[in-house]
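A protein chain is absent from this complex, but the other protein chains hold their places.
And then chain A:
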């Protein structure tokens, strides 16, 4: 396998994550999981890119911190939604 095929893997992972994000799901948790999957694909991509610059991985850690913060923010919004609506089904929004 040539080294250039790995770019297709990253774009494929990213596209699949986006596809699941925009698909019609019953639960909000699936959407948040797809966000984490996109974060994972970006993590992999970043890792490979930084390996080409003499293994300089500090920026990867900063990225990881911010992505984890964003993931936890999503989960906290999920929790507040379950507290007020009672379930996860965000197809049943009727307010807006």
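In this section, a residue touches a chain if its C-beta (ideal position, glycine included) is under 8 Å from a C-beta of that chain, and two chains touch if they have at least 3 such contacts; residues count from 1.
FYI, contacts and distances are computed from a predicted model.
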item: UniProt protein name of the chain not shown, from "NADH-ubiquinone oxidoreductase chain 2", "WDR54 protein", "Mini-chromosome maintenance complex-binding protein" or "Elongator complex protein 6"; value: "NADH-ubiquinone oxidoreductase chain 2"
item: Sole residue of A:16, A:29, A:64 or A:81 that reaches the chain not shown, by the stated touch rule; value: A:81
item: Hidden partner interface residues of chain A, rising order; value: 7, 14, 18, 21, 28, 31, 35, 38-39, 41-42, 45-46, 49, 59, 62-63, 66, 69-70, 73-74, 77, 80-81, 83-85, 90, 93, 95-96
